[in-house]
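Inspection log for the structure reproduced underneath, given as structure tokens.
All protein chains but one are shown at their positions in the complex.
Should a chain be cited, it is by its letter among A, B and C, assigned in written order, with residues numbered from 1 in that chain.
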Amino acid sequence: MSAVLVTGIEPFESDPTNPSWDIAQALDGMQVDGAVIVARQLPCVFGLANEKLVEAIEDTSPTLVFALGLATGRTEISVERVAINVIDARIPDNAGNQPVDTPVVAGGPAAYFSTLPIKAIVQTLREAGVPTGVSQSAGTYNCNHLFYGLMHHIATRARHVRGGFIHVPTTPELAALHAGRPSLSIDTQIKGILLAVRTALATQADLKMSGGAVH
Amino acid sequence: MSAVLVTGIEPFESDPTNPSWDIAQALDGMQVDGAVIVARQLPCVFGLANEKLVEAIEDTSPTLVFALGLATGRTEISVERVAINVIDARIPDNAGNQPVDTPVVAGGPAAYFSTLPIKAIVQTLREAGVPTGVSQSAGTYNCNHLFYGLMHHIATRARHVRGGFIHVPTTPELAALHAGRPSLSIDTQIKGILLAVRTALATQADLKMSGGAVH
Amino acid sequence: MSAVLVTGIEPFESDPTNPSWDIAQALDGMQVDGAVIVARQLPCVFGLANEKLVEAIEDTSPTLVFALGLATGRTEISVERVAINVIDARIPDNAGNQPVDTPVVAGGPAAYFSTLPIKAIVQTLREAGVPTGVSQSAGTYNCNHLFYGLMHHIATRARHVRGGFIHVPTTPELAALHAGRPSLSIDTQIKGILLAVRTALATQADLKMSGGAVH
Partner (left out) sequence: MSAVLVTGIEPFESDPTNPSWDIAQALDGMQVDGAVIVARQLPCVFGLANEKLVEAIEDTSPTLVFALGLATGRTEISVERVAINVIDARIPDNAGNQPVDTPVVAGGPAAYFSTLPIKAIVQTLREAGVPTGVSQSAGTYNCNHLFYGLMHHIATRARHVRGGFIHVPTTPELAALHAGRPSLSIDTQIKGILLAVRTALATQADLKMSGGAVH
């Protein structure tokens, strides 16, 4: 049985939990369409997060990797299109480091595209009632760093693996601690990510469906 | 046993359902803290909505009225503070009427404040993990018209009744038909409105807690 | 020659200037359509602001009063429709006071509508290329307090005077101190408010033109 690695990130900034890890945990061990989902938590620490991700890939030999991260302020599940080779941290990571304009991988290419079927995932989740969209930028913080690290590892050392990154919104419980923040319940998020995994397992060539941004 | 009237509105614009009515239906008949919840659907039609609301109040003799309405685009449950005596419709109602700058009640006062304990409701829901806030404007469309009609009826003919209006966000299922819309699952919404009813039943004097807007 | 009183507010929170006062100053002494514009600065202090406003009205005997205030975060000139009888301060005023849920005028009506021709002002400014809209809420802070105080004074002691409140956006210079804030140049703002004054001088009955909010 092939493995699907789903990673979440530990809590960061002032949030007590991180929905990306709650989702991964909820899916851990689940068997779906002939594959088993394996979850791993990654630290919110530049460098170390990517070392742990590579260890997890080497441990679990997945055919598919979904890296998840939290994007407070977003309204829907955001399937990221592209990882860029830069770290520009607006806030320190959990080890207190705040790199500005350094590459994720020195000498690496400027960017990698996701190899998940991002349009098919968006269409399937929407049809199932889960608000979802394509995102053209994963930012320049730990999530983009992880996404770039994943795709660089795949491109250089694990070319048979497909992978990508999905940003998830905050939950109602976390949003209620503040004012005016959009959220999506953890049940809806778990349902969405499970469907995304199943869509990726079933889809080789992505759909040709508009998901762009004018600017 | 005293009655709590909870009203929802029929679907309008292009939405196939209206969460405000789904919530009301889910609570219909529930017994809570010595009161029974009675739900009624109201039309999205100027004038008629308020006639049906008055009929519902006369039918059910409630001590408490919660009028609910949908506010697509809002991220949280919005407890409305004030109803104003104007209709200025940006889109036609379900009967095709689109009044501009006409009063809800000719000769009525400029506004009425909610007599629900709006700050206590916000605090209780937030503590329960339901994103909630005070709203300073219910707009100038059918929801404000209904809110004003409710408070005018209470002020002139049913002074022992307490009442107010709550705007609810759209649901994930409706948001998924579009792109980028915030939503809140219907379960979270039902939980929130039930808590709001219980808070109102238990609270006479509202909390003194900041819930304002600078502008 | 009749007088038009235009008031601006002193700087508050962390901003070094307040565009509402810069606009008023720029128009001070200008003769327009048979009237002279007189500018006065008001403090950002609950109570005192309204005392100074009444003094200014008694001093200058205007036929028209435009009270202006800053609304950082808004993208356009906002012609306010309604003042409500509540103060609910999210931040302290410049004297350190932060009232919560107290009336502007104890025993006053719940609200007053602007007596400016708000729709004609919006149409005229838009045609002149100045982004402008109707706003359904002036908030619950000093600006709404001032707006309510103005309309209460007019209603009870100066019924021949017409008046209202306009919120203006921040300027590019103030926006540049932060990230991502919308702004409007002070020249465009001055042009807009001058046009608003001229529109009010020329208009008795307001236009019937949609300017509402669905919620």
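Miscellaneous remarks
Here is the rule we use: a residue touches a chain if its C-beta (ideal position, glycine included) is under 8 Å from a C-beta of that chain, and two chains touch if they have at least 3 such contacts.
Remember, it's a predicted structure, so these values are computed and weren't measured experimentally.
Judged over the whole assembly, touch between the missing chain and the shown ones holds for A, C.
Here the missing chain is touched by one residue of A:V86, A:V105, A:A128 or A:L177, and it is A:V86.
Which of C:P11, C:G47, C:G108 or C:P131 touches the hidden chain is settled by the complete complex: it is C:P131. Touching the missing chain, out of C:N50, C:S137 or C:T188, is residue C:T188. Contact with the omitted chain, checked across A:W21, A:F46, A:F66 or A:Y141, is made by A:Y141. Interface residues of subunit C with the unshown chain, by the touch rule above, are 75-76, 125-133, 172-173, 175-177, 179-185, 187-188. Not every partner is drawn; the one left out touches subunit A at residues 69-74, 81-82, 84, 86-91, 98, 100-101, 109-113, 119, 134, 136-141, 143-144, 167, 206, 208-215.
Throughout what follows, only the chains that are shown with their structure count from here on.
In terms of the stated touch criterion, subunit B and subunit C have no partners in common.
Distance from each chain's C-alpha mean to the overall C-alpha mean is smallest for B.
Centre-to-centre spacing of subunit B and subunit C amounts to 30 Å, using the average Cα coordinate of each chain.
Subunit A and subunit C have CA centres that are 47 Å apart.
Averaging C-alpha coordinates per chain places the centre of subunit A 38 Å away from that of subunit B.
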